[in-house]
Structures are given as C-alpha cells and as structure tokens.
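Note that this complex is displayed minus one protein chain, with the remaining chains in position.
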Amino acid sequence: MKTAITKGRIFNSETGWTECENILIENDRIFAIDGCLETFSADEVIVADNQWIIPGLIDLNVSLREPGFPEKGSIASETKAAVAGGVTTLCCPPDTLPVNDSKAVSNLIEEQASRYGHCRVLPLGAVTKGLKGESLSEYSALKKAGCIALSSAFNPFKNLSVAKRCFEYAKTHGLSVFVNPLEPSLHKGVVHAGQISTTIGLQGIPSVAETIAVAQLIQLAHTTGAHLHLSQISAAESVNLVADAKTRDIPVTADVSIHNLLYTDRDTLNFNSLFHCQPPLRAESDRQALISGVTNGTIDAITSAHQPHEAAAKLMPFAETEPGISGVELILTLAVQLHDQDDLPLDTFIRAMTDGAARVLRRPSPSLVPGETADLCIYDPSHRWLCTPETLVSTGSNTPLLNQELSGRVRSTLVAGRTVYRLVE
Amino acid sequence: MHDNQAVEALLHSMAQELETYLSRQSITHCEFVGIRTGGVWIAKAIQALIGNTQALGELDISFYRDDFTRIGLNPTVSPSSLPFETEGKHLVLFDDVLMSGRTIRAAMNELFDYGRPASITLAVLIDLNRPELPIRPNIVGANLSLRPDERVKLIGPKDLSLEIEHLRSSGDER
Partner (left out) sequence: MQDSIGPSIQLTETGKLKHFLTVSGLNKDLLTEILDTADSFIEVGERNIKKVPLLRGKTVVNLFFEASTRTRSTFELAAKRLSADVLNINISTSATSKGESLSDMLRNLEAMASDMFIVRHSQSGAAHFIAESVTPGVAIVNAGDGWHAHPTQAMLDMLTIRQHKKHFEGLKVAIIGDILHSRVARSQIRALNTLGVEEVRVIAPNTLLPEFVETLGVTVYNNLEEGLRDIDVIIMLRLQRERMQGALLPSEQEYYQLYGLTRERLKIAKPDAIVMHPGPINRGVEIESEVADGNQSVILNQVTNGIAVRMAVLSMAMSGQTETQNARKNERLDRDKA
C-alpha cells in the first residue's frame, strides 16, 4: 500500500518544523520525504494543505474501560477516540473488571485490540493481584502476554514491605513499575486542600498525601534499582523530589496529566463536576511548577489521563461524582491552548508525548524520517467545530470543553502506514 | 398644570366633604389610613385641615398586588404600620389617584387581614374615571380626563402638586 501526503508542515524533535512537498509512505514505513511524487504512483494521496504532520503521539494513560465497563467505553470506541486525537500508541491501565493481573485478561485485551482496536495498545499489568496491594501478580506471565510495564493505577500498596517486594520482583523481570503516588491515610477528599476547598466546604486532599508517597517510592527505586515511573504527579513538591532523584541518577521518570497543566482548583468553585479529577487539580503555584517541570525535562511525558464516563456518573453533587475527564481526542486542541496562553510551547508538548513517553517505555523515539515506521497524524489547526456528545468520538462526553466552539482537529491518523482515522464532516 | 394652590383648594373641599359625609353616616369616631406614598400625604394634609391628631395608619400594598406574577416583588417594600385596632372600627382610606381600582382592592384585602372593620370610606384626590373593578370613591377632590397615553402623578411631600406625564410605549398599569 502506497500513500502520499502532500504540502504539510512536518515536525521532528531534532529539526523542529519544516515545510515539505510530500511524505511518501510504502507499506508500514516512510519511504521518502520530498521524494518524487510522479514516479511513486501512490494508491492514496492526502492533501495536507499546510496542516501539521506530527509523529503519532504516545499516551501513557488511556482507560479503555474494557473489560468491565461497557457503559463508559470499549476498546473499539476509545482507541478510535485516541486516533481521533492523534495518538497512535497507548498504554491502558490494569484497573479493568476483572483486573488485568493475569495472562487471560491481557490476552483478551490484546485480541480485542487487534481485532477492533484502531491503534497500538500496550497493556499495563497489575503490580499486585487484583490491585489489592497485598501480593504479587505473575509478572513473567504478564510480560509474555504483552504487558509493557506494571501499574498500581490508583490502588496503593497495603504496606511498604509489599511495595519493596514488588519493586524487587519487577527488577528481576526487567519491568518498570508505574505508580500513581498517594498515601491512603492522608488521601481523603475530593479536591485540593487549599484556599478553595476551605471556601466551598469540600474536603481537601493535601499535597503531602502525594509527596510523601513520592518520597517513599523514590527510596524504593533507589534501593532496588527498579525503574519507577510516577504517573500523573500534581504537586510542586513532587516535581522537586523527582528533579532531586534524577540528579542522583535514581531510575525515576514521571508524567503529568494535561489537565493539571491547564486547570486549577479555582475551576471547582462552582462545583462543576467535570473538574472532579484524581489526582485533584491543585493551586496555580502547583500548575506553574508542573509546567516548569515539563519544560526543563524533570517531567518526562504528558498524558491525557483519559477516563470516559457515562453521563450519570457526573450528574450528582460534586463529591458523589466519579473523578476523571474524557480527553484523549482533544489533546492536541488542549496543547494548542497551552501554547497560545504562553504556558508551554507546542514543540515541547509534542516532544513530551513522543520522545518523552518513548523514553519512559524504553523504546526508540518516533521520528518522521525515511525508514522509520509511519505512525503519524495530520492536524488542521484552523478547523472550527462544536464539541458535543454527537461530534465526540469517545463514549464519554465528560470534558470541560463540552458545548464549546473549538479551533483545531485531527484530520487523519496513520498507524503503520494505514489510515486508521479520517475526519468525517 | 395643577400647582400647589390648586391642590390645596382640592384638599379643602375634600376636608369639608368628608366632615359632611361622616356626620350624615353618623360616624363619630374613625381611624385614618393612607396608601403609600401619595395617599399618606393626602391623609396627613386632610387630618391637619380638620384638626385631627390621631395616629395615621400607613399601608404598603406590595404584598397584595394582583400583578405579582407579571412584575414580581417591589424591591423597595417597607412594612405597613397600623397603630390601632381595626376590628369593628370605621376607617377612612386615602389615596392620591384612583384609576383601575386594583390598588384599592389590594388595600381592602390587606385591611381585612388586620381585622374586620365596621366600614371603609374611600377618599381620593383625583378620580380618572377608568374603573376596571366596581370600586367607587365616596369623597373626590376632582375628576380628571386623560388621554390613554397620559398619567397623573402627585408630587410631595411638601407643597403638594400634580404633574401630568406622557407614557412612551404600551402603558404600565399601576
């Protein structure tokens, strides 16, 4: 299969943005950039018309909701949402039903993904059985079944002794451990503990509930030598702890949810449950620290932390709603917003979701050069559209951008040279 | 058009008419009640003219209006005050301008929530003769005919005078 994409602005981490005449793709590889279009005889020509051609994004945390939560989403629907957002590789957390702590569930996910999925799905295996935080799951089996790493999702270890054993066993199998850092005895509440929570009378989760866990986990990584990846840090002090650990060459990486880069606890003042997230949206000073952390490389990757929900999950008083934002298909739109606000340059964002994420997964960096895999998306920054449950691809419409007119949308996405998504207007 | 002197003259004639009327009805003792704000000014003026020093009742009819569902609550409502028992008493009710009669209906409803009066005598400075309800005054200062787009207003509390205003669009009924 031969595909040609003409007249776009192509992005590569090393070279930045360049205008190109064409990208020629043969089967699953990039054949040439600015090659000879006439002699190529493409089967399909996509006119990019000065739109952006970006390497397929790698999203480290996308909840596909299958198996177990059909009202919230499925592998088919949420991978489609992912490619609609320009994501060509994603990691799905193990907090499915049943929990992905066995070969059986991993195989199920892989099969569903290969049959009905639209992008590359890399499952994260449960670091403890049933995610109960008590005993090890079968890391070797999980790895053989295709799990790229282990994860605790939001389920804490029962005690540090269990955690240490998990890290040691993971190191033996060469698996990274993804942890959402939280200390359960301090982690009680639904919003960030601060000025806002005091005013509106919602129970707040203090930053220390996260930072204490970050400190402990870093020590475990340091002692055992296992690779610790901190999923979705939210507090300024967490950034400091990670920076410190990196200077001492402790094997730690970290990612941040794009929503913690855009929003703060002020957005919950009117009890809008669309801003109910875990980890919570913290104060402006935390947001600024997270942005600096991405800019200076302390934070390696950005993720959508995609969590689609059925409408009823958000239609309740704030503290009774389920946390999570549906955001994978809007991630580039949000990135452009960050850029336009002068918070985070678009280039930095793209690097965080390509090089940075690849580094966390210990895989080669994607790049759009001849010989490399053709995973890419074409983004039209000027396309205006109204975000509604009907126009969204994901099953979940729980996004703060709902009912807003947005500028910018992915027009096509290719995985291994095949067009897996095309915007239908 | 109707300056202070003209209004004074009307008040004099009303005071006389009132005394005559009350004696004809054999009412020896009565209480005075004015509807805010113009009716209170009229009542005070007439009390002074007939040498009556009793406490004056003041009625705010905001809670009894029949147009609450159309125009809502008046933000400047203040408490009514009736410093006397109304049960079994003869009342004289004062208002400045009588038009549709709805204000008087509201005032009477409110008065009845205080108690059952023996009688209510209605005294108004101006009758525009545009009744929408079967309510007629007992004492009138003057009858006035206005065009449909005109309204008359009492200016006070000192040197009471009348002013005619022109409405712009579809009128607001008072």
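Note that the chains take the letters A and B in the order they are written out, and that residue 1 is the start of every chain.
Note that in this section contacts are C-beta pairs under 8 Å (C-beta built on N, C-alpha and C of every residue); 3 or more make two chains touch, one makes a residue touch a chain.
It should be emphasised that the depicted structure is a prediction, and the values quoted were computed from it without experimental measurement.
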item: Residue in contact with the excluded chain [from B:Ala9, B:Ala48 or B:Val77]; value: B:Val77
item: Hidden partner chain, touching residue among A:Met1, A:Leu97 or A:Ala312; value: A:Ala312
item: From B:Ser26, B:Thr69 or B:Ser145, residue that would touch the chain that is not displayed; value: B:Thr69
item: Residues belonging to chain A that touch the chain removed from view; value: 193-195, 197-204, 206, 266, 269-271, 273, 312, 315-320
item: Missing-partner contacts on chain B, residue numbers; value: 60, 62-64, 68-73, 75-81, 87, 109, 112-115
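Here is the rule we use: only the chains that are shown with their structure count from here on.
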item: Separation of mean Cα positions, chain B and chain A [Å, integer]; value: 75
